[in-house]
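Quick notes on the structure that follows.
The complex appears here minus one protein chain, its other protein chains still in place.
Then we have subunit A:
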Amino acid sequence: MRVNAVLLWVLSVFFLLSAAVYGFWTWLDSGDDQRIEAVGTIGMFLCAVLAAFIAFYVGRVHSAQGGELPEDRLDANIDDGDAELGFFSPWSWWPLLLGASVAVSFLGLAVGFWLTYCAVGLVLISLVGWVYEYYRGLFAR
């Protein structure tokens, strides 16, 4: 995790320098109206923010975990990393239904708004179904 954080910090500095150089260069090159080209400058500056944001969070996680993960150690065994990783749904129909109903609601925006009214109901059903799938029936606790 430490390497991940360092890599992202390096990326962040790189993008910050790129944004500065690009902004300055386009300002020099702009002629009489003296303006910075906004799209590239903002794009690269916010790439720096993106990398710094994730780097900061990964760094925080790394310092909170109290040691290196087995996958970051040369002396670790395979079974050191077999602790519980989290909950992963084995399979589910809900994401498919959710995606399809969102697609229909946007199709409605394009071809006829009445379709969106119908799709919003489907979106609500599939969203609630997806969020509460492991809270109902056999999984109720």
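We adopt the following convention: a contact is a pair of C-beta atoms (placed from the backbone, for glycine too) under 8 Å apart; a residue touches a chain by one contact, two chains touch by 3 or more; residues count from 1.
FYI, contacts and distances are computed from a predicted model.
Peer 1: Can you pick, from "NADH-quinone oxidoreductase subunit L", "cytochrome-c oxidase", "Glutaredoxin" or "3-isopropylmalate dehydratase small subunit", the UniProt protein name of the chain not displayed?
Peer 2: For the chain not displayed, UniProt's protein name is "cytochrome-c oxidase".
Peer 1: Identify the residue among A:10, A:49 or A:111 that touches the chain left out of the display.
Peer 2: Going through A:10, A:49 or A:111 one by one, A:49 is the residue touching the chain not shown.
Peer 1: Among A:61, A:103 or A:118, exactly one should touch the missing chain; which is it?
Peer 2: Here the residue in touch with the unshown chain is A:61.
Peer 1: Can you list where subunit A touches the absent chain?
Peer 2: 1, 35-36, 38-39, 42-43, 46-47, 49-51, 53-54, 57-58, 61-62, 64-70, 73, 75-77, 80, 83, 85-87, 127-128, 131-132, 135-136, 140-141
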